[in-house]
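Supplied in structure tokens, the structure appears directly below.
Shown here: the complex without one of its protein chains, the others still in place.
Showing chain A:
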Amino acid sequence: MADRKPAPPVDPRERLAGALPSLRAFAISLCRNVTQADDLVQETLLKAWRNIEKFDPATNLEAWLFTILRNTFYSSLRKSRREVSDPDGAHAGSLYEKPAHDGRLAMNDFQRAFDQLSPEHREVLILVGASGYSCEEASEMMGVAVGTVKSRASRARKKLAELMHLEKGEDLFSGTDGAMAAVISKSAVQG
């Protein structure tokens, strides 16, 4: 009897279209720029298509795609950080630009604060806080230890809370935040 392998259930490439909404959502969360996110999704789809044999169909397709996408994002980020001499990552912190045809990312306090996080912080929060991945799964996708995922998520949440001035439960003008006080006093001088 010929040793015939059963036909594979579905070509994984047929499943790529189904993963588009979440892949794009992840890209938008990372980039905070819809134009950049769409370019990233496009590149990810091409890479996924060309490397589909590397995907084990028994594993999570979305996780595989997310990993390709975030690796692509960070390698071009590293490249642009090198080109813009930016040792402290000050430029990277302001990578968010208004999308060309604006208005689609509705702004509120949380989103504004979220935008100011580093991409690494946004990534970990989206993976474990919003996409429902476990720390173990996230650690594989991010290529770091599980402990790093947890500490990074913790720092990211703390940073977010600071950005929203939630930590001390104080409003914008009664805090002892040095930076805020400097801004207020500076505007008072100019006023």
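Definition applied: a contact is a pair of C-beta atoms (placed from the backbone, for glycine too) under 8 Å apart; a residue touches a chain by one contact, two chains touch by 3 or more; residues count from 1.
Rule of thumb we're sticking to: contacts and distances are computed from a predicted model.
Q: One chain isn't displayed here; going by UniProt, is it "Glycosyltransferase, group 2 family protein", "histidine kinase", "Transcriptional regulator" or "Chromate transporter"?
A: In UniProt, the chain excluded from the picture bears the name "Transcriptional regulator".
Q: Tell me which residue among A:D38, A:E62 or A:E140 touches the hidden chain in the full complex.
A: Going through A:D38, A:E62 or A:E140 one by one, A:D38 is the residue touching the chain not shown.
Q: Which parts of chain A face the unshown chain closely enough to count as touching?
A: So the residues of chain A touching the missing chain come out as 13, 16-17, 20-22, 24-26, 28-29, 38, 41-42, 45-46, 49, 104-106, 110-111, 114, 125-126, 129-131, 157, 160-161, 166-167, 169.
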